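Provided herewith is a single structure, encoded as structure tokens, for subsequent inquiry.
A single protein chain has been omitted from the complex, and every remaining protein chain is retained in its original position.
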Amino acid sequence: MVLVGAAVIGVIFERIAYRPLKGADGPTYFAATLAAAVVIRNIGLKIWGPYALPFQEPFGLNMITLGGVRIRPQDLLIVAVVIVLSLLLYFFFYRTRTGKIMRAMSQDRPTAQLLGVRVLSMGTLTFIMASMMGALAGVLVAPIYFVSLDMGFTLGLKAFIATIIGAWGSLPGAIIGGLIIGVVETFGAVYISSVYKDVFAFALLIVFLIIRPQGIFGEKIADKV
Amino acid sequence: MNTLELKGITKLFGGLAAVSSLDFTVARGEIHGLIGPNGSGKSTTLNLISGQYIPTSGQILLGDRDISRVPPAERTVMGIARTFQNIRLFRRLTVLDNVMVSRYCRTGSGILPVFLRLRSERREEAQAREAALEALRVVDMQTRAEALPGDLPYGQQRLVEIARALATDPQVLLLDEPAAGMNPTEKRELRMLIARLNQDHHLTILLVEHDMDLVMTACGRLTVLNFGAKIGEGTADEVRANPDVIEAYLGSEEAIGA
Partner (left out) sequence: MKTYKKWLPWVGMAAACALPFLFTSSYMHQILNMMLINGIITIGLYVIFGLTGIFSVAQAAFWGIGAYTAALLATRLGVPWYVCFLAAPVVAGLFGILLGAPTLRLKTHYLTMATIAFAEVVRQVEVNWMGLTNGPNGIRNIPAPDLGFIVLNTPQKYFFLGLLMLGLVVLLANRLRSSRLGRAMEAVRDDELAAEAMGVKLVWVKILAFALSAAFAGLAGAMYAHLIGYISPDVFHMEVAIQVLAMLLIGGRASPYGAILGAAVITVLPELLRGLQDWWAIIYGLIVLAILAFAPKGFLGLIQQLGARLSAGRPAKGGVAE
């Protein structure tokens, strides 16, 4: 049900915040995205109020013990979902026609249009998928952190960083990037400083941008003169 | 001493050799043509000379200086200027501003003179403006000084590019397919412009071009490339009669004006 709602929001977003911009440049899209975020967030504020809501833990407070380490069942669920989702997405983007069309669009939109791809509906589909995944992440994480309207921002930033570390436009890259951030953050919080936990992702980003900006799986993009 | 010399230049992109073991020289004050079929490495060679690419091996000499690894901006200061195959004018600057950008490397007002509007800065600005207008006059585009590149037809944009290159006060001018997109009248005027640049402004010119008419009549000597290697060189007549060259341009006898 949540997923359907997210899908609807995705469509609305695309209609209002994406299409009207008509090929404006990057920063304009960026600003539009953020303006839309303000709108969505405040609609949420109006509906649910400003206070954090507790989310019913589906597994209660039971921990599972695995190899001497205590793990929350929610975490295991998240891992399971990530694995399943990764496989699904891989299959979608690399094995289905629609997925390949989307990848083509991202590489060369005008040519894709000329070849008959309905870029507008594909674009809408992209937004639908993205919002659904965002919503899914929110639902999965909700029992661990409290539900509030700001939970998305930092997560969103880290998602961005993950795609850069992994390689922009690479599916395995995004997954691995996310994993790396998670691991570095946690170990950093334990061994270095828990206060600066959020900084680790950014420090990692800076390191990567200097040493290997194209990401782990990235390719060099040469300038044609 | 030759103005420009390429010794054993090889450029690899991944495994592909765009240029291999290329030796060629451009003598001072000559108009030298660089021709060859598509993909023969002409643009790559030009990019190697102007600094957009660094050679994988070999040497590039400007006079007696090894410039193989010198960055592009510095090569411009040394006297190498160029135009581009795909026109690369600054789209949001006026024609005059486009050409005035080239005066950057010949002027030196820093942030303080700019902020304080020192007299030295104002003088420099006026001189830069005059130099830019002069360059535009050479190509006869001074009347469109306030236009934006997007307002101009292709042929005129190419002329502006030439003016822009000219405004850097070069000794060597690299022209990358300047006749593309020009009609026969414009091409004729281009030929005369090239001759003027060579004689009146004492520029050594390296011309990469597909239009055989233009190349054969404008250039003193030619170098012919195919698949990244030199397959012929000499005067227009010598090159036209060269069997390797003819074969490279297989079947297009009209193309090389035979």
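Letters A and B mark the chains in the order given here, with residues in each chain numbered from 1 onward.
Simple rule for what comes next: a residue touches a chain if its C-beta (ideal position, glycine included) is under 8 Å from a C-beta of that chain, and two chains touch if they have at least 3 such contacts.
It should be emphasised that the depicted structure is a prediction, and the values quoted were computed from it without experimental measurement.
**Q** Using the touch definition up top, pick the residue from A:Leu34, A:Val119 or A:Val190 that touches the left-out chain.
**A** Only one of A:Leu34, A:Val119 or A:Val190 touches the chain omitted from view, namely A:Leu34.
**Q** In the whole complex, not just what's shown, which of B:Gly36, B:Gly58, B:Gly155 or B:Pro178 touches the removed chain?
**A** Of the listed residues, the one touching the omitted chain is B:Gly155.
**Q** Have a look at A:Val2, A:Ile43, A:Ala80 or A:Val190 and name the one touching the chain we're not showing.
**A** In the full complex, the listed residue that touches the missing chain is A:Ile43.
**Q** Given the full complex, what residues of chain A touch the hidden partner chain?
**A** Counting only chain A, the missing chain is touched by 16-17, 20-22, 24, 26-28, 30-32, 34-39, 41-43, 45-46, 153, 157, 160-161, 164, 168, 195-196, 198-199, 202-203, 205-206, 209-210, 213, 221, 223, 225.
**Q** At which residues does chain B meet the chain that is not included here?
**A** Within chain B, the residues that touch the unshown chain are 50-52, 71-73, 76-77, 81-82, 84, 88-93, 97, 100-107, 109-111, 114-115, 117, 121, 124-125, 128, 144, 147, 151-153, 155-156, 164-165, 168, 183.
Quick note on the criterion: only the chains that are shown with their structure count from here on.
**Q** As a quick test, compute the distance in whole Å between the mean CA positions of chain A and chain B.
**A** Each chain's C-alpha centroid was found; their separation is 47 Å.
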